[in-house]
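One protein chain omitted, others in place.
And now, chain A:
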Amino acid sequence: MHQTKSSYDTKKTDRTSDVNEIPIQRESDIRDNILSESLKHVTDKGWTMEAIRAGVRASNQPTTVEGLFSNGYDLVDYFMRDANAKMATYMSEKAKSGEKQGSRLLIDALKYRIGLVVPYANTWDQALAQGALPQNAMRGWKNILDLSSDAWHGAGDTSTDINWYSKRLILAAIYKSAEIYMLQDQSQDKIDTMNFLERRLGDFQTLGSVRNSMSKSVSDAGQIASGLFSVVRNLTSRR
């Protein structure tokens, strides 16, 4: 009865099978998974390390993993990158199915993008204030410029000279002003923000020059001012 496994018997146990391997995850994937978990805790804990720690606990990782993150801004950075990627997919889907094109596609993609921020609107002024700090400013700028670059590429922009820069900068400025407007918008589902975005982009399309695309109406300027005020208040608060 030779059923017992001898240690020299190499045929029974397949040591080279893939099933026994522990998959090696890239550090960036681990960080992204934890950050996406942490997003669920943002409404009560804000865009801070506390929310990231809650995310680490929720994804059953050892707490030492916290060392992968430097400050609460990592969460904002992840959220923006993820939202940009979603907007790019939205644009390529809509363009492929042929439903929308050109400027309509651009406007709707930006509305979609700002719609992704709307669930976090209560704490977004904290995120913007953190983004104004010098150590985080570079990343924040890069994300906004990536957003406007992705939006133009999705809309089929083929400019190859100085227009490349002016289009992106103008779109980034318009989007940023829409986010600030959103901070003080009390309407249902932020419909006022969507209309604001539509108006500003419409101005940009028809007039098409830098000077003219700055806000003309007094009430829009007032709304932007009150949104900026809440950003500044967050910057100077002692949290």
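Some observations on this one:
Rule of thumb we're sticking to: a contact is a pair of C-beta atoms (placed from the backbone, for glycine too) under 8 Å apart; a residue touches a chain by one contact, two chains touch by 3 or more; residues count from 1.
As a working rule, contacts and distances are computed from a predicted model.
Candidate names were "5-demethoxyubiquinone hydroxylase, mitochondrial", "Ubiquitin carboxyl-terminal hydrolase", "Adaptor related protein complex 2 subunit mu 1b" or "BHLH domain-containing protein", and the UniProt protein name of the unshown chain is "5-demethoxyubiquinone hydroxylase, mitochondrial". Contact with the omitted chain, checked across A:K86, A:R104, A:H153 or A:R233, is made by A:H153. Residues of chain A in touch with the missing chain: 26-28, 149, 153, 157-158, 160-162, 164-165.
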